[in-house]
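What follows is a short report on a single structure.
With one protein chain held back, the other chains of the complex are shown just where they sit.
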Amino acid sequence: MILGQNQYGKAESHVVRIVRDGATHHIKDLNVSVALSGDMEEVHLSGSNANVLTTDATKNTVFAFAKEHGVDSAEQFGIHLARHFVTSQDSIRTARIRIEEHAWERIGVPGPKQHSFVRRGQETRTAQITFDGRAWQIVSGLKDLVVLNSTDSEFHGYVKDRYTTLPETRDRVLATEVNARWRHAWTGDATDPGPTDWDRSYEGAREHLLAAFADTYSLSLQQTLYQMGSRVIDQCPGIDEIRLSLPNKHHFLADLSPFGLENDNEVYYAADRPYGLIEATVLRDGADPGIPADLTNL
Amino acid sequence: MILGQNQYGKAESHVVRIVRDGATHHIKDLNVSVALSGDMEEVHLSGSNANVLTTDATKNTVFAFAKEHGVDSAEQFGIHLARHFVTSQDSIRTARIRIEEHAWERIGVPGPKQHSFVRRGQETRTAQITFDGRAWQIVSGLKDLVVLNSTDSEFHGYVKDRYTTLPETRDRVLATEVNARWRHAWTGDATDPGPTDWDRSYEGAREHLLAAFADTYSLSLQQTLYQMGSRVIDQCPGIDEIRLSLPNKHHFLADLSPFGLENDNEVYYAADRPYGLIEATVLRDGADPGIPADLTNL
Amino acid sequence: MILGQNQYGKAESHVVRIVRDGATHHIKDLNVSVALSGDMEEVHLSGSNANVLTTDATKNTVFAFAKEHGVDSAEQFGIHLARHFVTSQDSIRTARIRIEEHAWERIGVPGPKQHSFVRRGQETRTAQITFDGRAWQIVSGLKDLVVLNSTDSEFHGYVKDRYTTLPETRDRVLATEVNARWRHAWTGDATDPGPTDWDRSYEGAREHLLAAFADTYSLSLQQTLYQMGSRVIDQCPGIDEIRLSLPNKHHFLADLSPFGLENDNEVYYAADRPYGLIEATVLRDGADPGIPADLTNL
Partner (left out) sequence: MILGQNQYGKAESHVVRIVRDGATHHIKDLNVSVALSGDMEEVHLSGSNANVLTTDATKNTVFAFAKEHGVDSAEQFGIHLARHFVTSQDSIRTARIRIEEHAWERIGVPGPKQHSFVRRGQETRTAQITFDGRAWQIVSGLKDLVVLNSTDSEFHGYVKDRYTTLPETRDRVLATEVNARWRHAWTGDATDPGPTDWDRSYEGAREHLLAAFADTYSLSLQQTLYQMGSRVIDQCPGIDEIRLSLPNKHHFLADLSPFGLENDNEVYYAADRPYGLIEATVLRDGADPGIPADLTNL
């Protein structure tokens, strides 16, 4: 019997950091999951916890670091945490920090007091920071971003096998919920502080994904996916790889002919299940893939 | 044995309506639930469906009406549906239409082609339209709108019983997920077309809720709730009643003292369960309550 | 401006009570929501908390009472809580306790040690206990119980309007997720201890619901609903009213004809949305309805 890959930590510590700049407040809202691995054979075999930093302590560290280091960005916060776990505990060789971030907008009120917020509620920003004591892997991303083109999408020319019944179309609605992860070129080391403007980098990648989705005259969701991914690689020099998982949120034209009504691409039934699921990685020339294939559990 | 209140219909028909104004497209995204009641004793007692319009037909009607009448607003669409069911079927006395609407924003692209959208993802707009052949009840609302004040909230002076351990505070985070329903004064009749600008009415109520939340220096969530509700009644003459259900999304100050760190209202732990739940109705003078007390299942 | 119905309390305190009977342990797993109402005008109008028992204290009371009174049944536990809040605080006139209970089964192991459990995971049991200082209303129930008959269900003879396209059928799958609430006849008073065997009462009602579903040759889901409800009223003398909310979990026969295959009621597509939703109350002769019409938010 062999113990294979193992990791442990506290998942989903939900930390909210408020910064008071006079009467103007700022907010960062992170859901942080820590996974540690290293010299953990004994705790599995005998139950000895001598090498185990408790998951409770990893949670405490998240909250303490929000005070000690602040939260500049999800990526920067994860770098602080990962470096700490790997460099402060002999038994821990690798730390992987996963963060989900929810954005908040100000509620506009007159006067100097600016401490009211409404949760943006659109995409969830994600970050995964991995450190093994020598090199970093930073994967930023987003999920839950639902987009739709109401035209400029065709679908035809596909294989027709015995089980193919789908009619071809020259004008369909194309909608998806973008799930994207992109890996930064920077790998640094234990002392390299790394890039500083992770938030601007995120905004750039997000804008390119949206623009490429809107700009592409689509002959297949795969083509749209590739345009989205390659736009990011092309426009964001710090990003070497991107993985997209795009469910095809089917909008079927409602059949109104039994009621004597024509449906000229006006009325759609938005279906839940089943759905097409299109997934692919786009890499910069020369880059090695580092993002696992399965971003979702399906 | 007596058959009591009963109703039936098709729930959650998800209809998306696209309007093409040249190269500029518009989108309405509604999740529509129909509930009908009337002369339905026989189907319960003997299984005779002679008085039953099928739920499948009610679903078909939703999609057909999106073509025949368009979707001007959720409320207007529901009025068309409810009037149809009550006036076209002898056995149906009352129709209640519930609608959830998701808003979409344009993805900004240069040029005349404007057919790309991103789902706004913030609050879900709701509408409930009830018609009994004589009078209308229109209840508009929203849910899932998460708001937070990072200061100007106190909590003290409460009852201290044997089980009270909560320390008083003069400065706390106040956060909630707004769940609101407001009833319009208009009750019309079978031929009265009713108000026309339901969308503007919705935007007004939403803005007043946000502004009142932000403006209120809070001594309790109940006080904030009442300020939100009374602001809507005060500022929106067409609205006679509003019900608010506000979960207190607790943000507990993280205890950093074991680590020798001070936490001067900077780092919070955002808790999920349990949560305070504050619910109340605010009515215009002279109005009778019409919105049920329980907006949620808890 | 008038303050209408209002209530407040702590929702979803998740308490687990272990009883150790030697090496044999017993477990009760309750999710408890407290809603209090009474003399609460001032806290809404001025923010004065002088009449407010904190929601935090109501949560503490849940955990303390699990020790002080034990958890005999969800209903009994709720009676202890509701009586306490109403009788111990002048400002509180009515207390409503809602409880969700998850059942656990033993993991069978040899030997005297019996402290291992697996969550049953089938239905969620519910209880709502309301006390206004004079009388009790006890509503027990269940939700999430998914049942299916693979035959003995027909559907035909319904109204055919312009929007009706559904073909009639003499043999269909009938499936639903049972959501039931039943009101006990007992109303007692502040000193009446009430019935004692709430757990047996629950098991009885549950068994009758399942048996009636299985026994009924169905011509409509309404008929099945009425059979289920009337069976409970008929067989359970302590229950005066039952409300059922039954989504029709459609199982559509997959159309295999394009592939030259016959589908003799063998292969079904289980759809999610939209779904029929059938709701009704069945009352004992002479009983007044006390359960609100809307068990769900749709």
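Observations, loosely collected:
To keep things simple, chains are lettered A, B and C as they appear, and every chain counts its residues starting from 1.
By our rule, a contact is a pair of C-beta atoms (placed from the backbone, for glycine too) under 8 Å apart; a residue touches a chain by one contact, two chains touch by 3 or more.
Since we're looking at a predicted model, the values are computed, not measured.
In the complete complex, the residue from C:Met1, C:Ala50 or C:Val118 that touches the missing chain is C:Val118.
Only one residue from C:Asn60, C:Gln76, C:Gln89 or C:Thr281 touches the chain missing from this view: C:Asn60. The missing chain lies against subunit C, touching residues 13-20, 25, 27, 29, 60, 63-64, 66-68, 104, 107, 109, 113, 115-123, 144-152, 173, 210-211, 213-215, 251, 254, 256, 258-259, 261-263, 265-272. Although one chain is not displayed, subunit B still touches it through residues 162-163, 165, 258-259, 272-273. Contacts to the hidden chain, counted on subunit A, fall at residues 1-14, 33, 35, 40, 43-61, 64, 88-89, 91, 98, 155-159, 161, 163-166, 218-220, 222-223, 225-226, 230, 233-234, 241, 243, 247-248, 273-285, 287, 289, 292-298.
Simple rule for what comes next: only the chains that are shown with their structure count from here on.
The leading chain pair by number of C-beta pairs in contact is B-C. Of all chains, the one whose Cα centroid sits at the greatest distance from that of subunit A is C. For the pair subunit A and subunit B, the distance between C-alpha centroids works out to 30 Å. Distance from the subunit A centre to the subunit C centre is 38 Å, each centre being the mean of its Cα atoms. Subunit B has residues 13-14, 60, 64 in contact with two or more other chains.
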